[in-house]
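Removed: one protein chain of the complex. Kept in place: all other protein chains.
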Amino acid sequence: MPPAILTKNLRREFQKKGKTKHVALDGVDIEVEPGEIFGFLGPNGAGKTTLIKILCTLLYPSGGEAYVDGLDVVKDTREVRRRIAIVSGGEQSGYGIMTVFENIWMFSQFYGIPSKIAKDRIWHYLKAFGLEKDAHTKVSKLSTGMRQKMNIIRGFVTDPKIFFLDEPTLGLDVHIAREVRDTIRNWTTDHPDKTVFLTTHYMAEAEALCDRIAIIDGGKIVECDTPANIREKVGGGAVYHLKLEPVPPDLSFLDAIPAVRNPVLADANEATGQCEVRFNLDSDDQLSHVLQAAETRGFRVAGFAKAEPALEDLFMTIVGRKLRDEE
Amino acid sequence: MTADDTPIAEKPAVPRDNLARREIIGGLRNAMWVGWQMESNWTKTWIYFLYAATRPLALCLIIFFIFKFAGNRPGAQTQFLSTYVGNAFFTIFIAVASGISWVVIQDREHYRIIRYIYATPMPFWIYIVGRATVVLAISLVSLAIILTFGNLALGLGAPFSRIDWAVLIPSTVLGIVSAASLGLMFAGVCLVTARHSILMAEGAGAVFLLTCGVIYPLEVLPGWAAAIGKVLPMTYWIELVRRSFGGYNFTPTLADLSTKGTLLGLSVLTVAFALLAFRWFKFAEDRAKKTGQLDMTTNY
Partner (left out) sequence: MTLTDAVDFNRAVLARAYVRVVGVNREISWMLAEIFLPMLSVTAYIFLYRALGAPKMYEGLVVLGAAMIPFWLVVLWSMAMQFYWEKEMGNLDIYMASPTNPIALLLGMAIGGLVMGGLRSFAVLLVGLGVFRVELSVTSWPALVVAFVLTLSALFTMGMAAASVYFVTGRKGIKINIALMEPIYMLSGMFFPMKNMGRILGAVASIVPLSIGLDAIRQVTLPGMANLEFLPFKVELAILMVMTVVFGVLALKLMARMERKGKTEGTLTEKWL
């Protein structure tokens, strides 16, 4: 079976005003297996939508190759389109004067789905989303959350092999966003062969939903792995918080300990004369070396904590480090 | 996000008498600038004026070809002049009336900025008046183009040097005020209904074309339609415009009226019209705020 999505050295440039070029995608290589929920994580302007548009045949790449279900997105446009659905967050699609049901039905007809089958599916998903009461409500009367649910149903009804979701929970409140995530996950549980490719700039969302995550920044993939492995790779797990007194002028006293990585001096407080030092450590065993080094230099250890990192922190670490490397 | 989240109805309205004259003038100038940008910033100014004259010019050409086709009776030349002038001035009426309702529609549906305008202390009517001024200025330019074109290319024979300005100017000012009032009425309708009300505004324009003796004398209408025409200010405006161009006796039933008396009647009707329009717009605006329709959109 071909990979659900495959890109090789994919590039996309945009002509900005004047002669300058803006590189939105800078040599992207990804491979997504059928059945995966794959997350594409990155800040605004990172190139997420650009990638989705290329994969959904709405934009040509400037270089490289992209395949969806083994089909070239540039050459086999029509066949690719038969296999995909796309839903974007924060979009205002649909016809306000038509009902929810009519809107979804109309779009389903563009995929050659016999009307009867389409209608059954629509009811099925309206029920799954708890929207059946609003089936005959005009779209202009829907709340943002309901509207987004309608959009996602529109995607489900066309039974895509690969479902593209561009920031699907953008602008939704926490509660609705969770509902949306749940239904996406339920859909993949019910159809284990379906692939979901979603972009987001919410770390928690990627972590909660995805089998694998690619982190993109400035058009480049900086990391691509399972959420667990990314933690592992970046931080070696936990973050250690050490409260020291008085505030050290620098962190050179930690240089001698190779197990300490990414040390940061934070929260220096003039009044109390205390500060916090954060770092990653290869293993707990090494902690005694750190405490020792601190005491030798005459610092008092006023407190200590160990925390599992949120993906949020990891992201900052990765992107921050990557940016510094380039300079 | 604050502008989005604050329900418009809860914004405290600024009482009008608190507005300094400076603010009104500033607001007007602003609205005019916005109006001009929205109308014309898609092309060069001269292309824009050509564009603005195209529609009314085409309507005048239709009149011309109809006369060429069917107007070969004695006296047809003066009749052509009267019809052409009536039609030409009527284009101002349409531009101003539909321009004002269009402001409401355009901003609500397309630019979605109406809520931000409401969020400023400037009363909406100042904004509308400012935008309307731009529309009026543009339609005056295209009126000049139409009349000049008529004279040069169509053998109109409009007596530019002998125009009775003392009749033309006051009657046209009154005519414009009544057109603006009508536009305000329709803006009110637009506020409480969906997008298609722009069609109704055009439809209403057509009703006035029909009943106000613009391109034919009232006499060809059935009695009840002519009666409607006789209570509308536009009828008298067009009649006075015609007289100022030397076109007497176009509408025999109005021919007996003295020019001064007609002017007076036009003034009274215009004031009544304007008051009615203001009332209705206020009412519609309140209703729209109550029902939350102020920034609704209607895709289909």
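Letters A and B name the chains as they come in the text, with residue numbers starting at 1 for each one.
The rule we apply is simple: a contact is a pair of C-beta atoms (placed from the backbone, for glycine too) under 8 Å apart; a residue touches a chain by one contact, two chains touch by 3 or more.
These numbers come from a predicted model, not from an experiment.
K.L.:
From the listed residues B:Gln37, B:Thr54 or B:Thr291, report the one that touches the chain absent from this view.
P.N.:
Checking the options B:Gln37, B:Thr54 or B:Thr291, the one contacting the hidden chain is B:Thr54.
K.L.:
Among A:Ala4, A:Cys56 or A:Leu198, which one is in touch with the chain left out?
P.N.:
Once the missing chain is taken into account, the touching residue is A:Cys56.
K.L.:
Quick one: say which of A:Phe38, A:Tyr67, A:Phe107 or A:Tyr240 touches the chain that got left out.
P.N.:
A:Phe107
K.L.:
Looking beyond the chains shown, say which of B:Gly71, B:Pro159 or B:Gly265 touches the absent one.
P.N.:
Residue touching the absent chain, from the options given: B:Gly71.
K.L.:
May I ask you to list the residues on chain B that touch the chain which is not drawn?
P.N.:
Chain B touches the chain not shown through residues 42-43, 51, 54-59, 61-63, 65-71, 73, 76, 79, 83, 110-111, 193-194, 196-197, 199-200, 202-203, 206-207, 209-210, 215-217, 220-221, 299-300.
K.L.:
So that we can see where the missing chain sits, which residues of chain A does it touch?
P.N.:
Interface with the chain not displayed, on the chain A side: 14-15, 50, 53, 56-60, 78, 81-82, 84-86, 88, 91-95, 97-98, 102, 105-107, 109-112, 114-115, 154, 158.
Keep in mind that, in the parts below, only the chains that are shown with their structure count from here on.
K.L.:
Centroid from C-alpha atoms only, then distance chain A to chain B, rounded to Å. What do you get?
P.N.:
Distance between chain centres: 54 Å.
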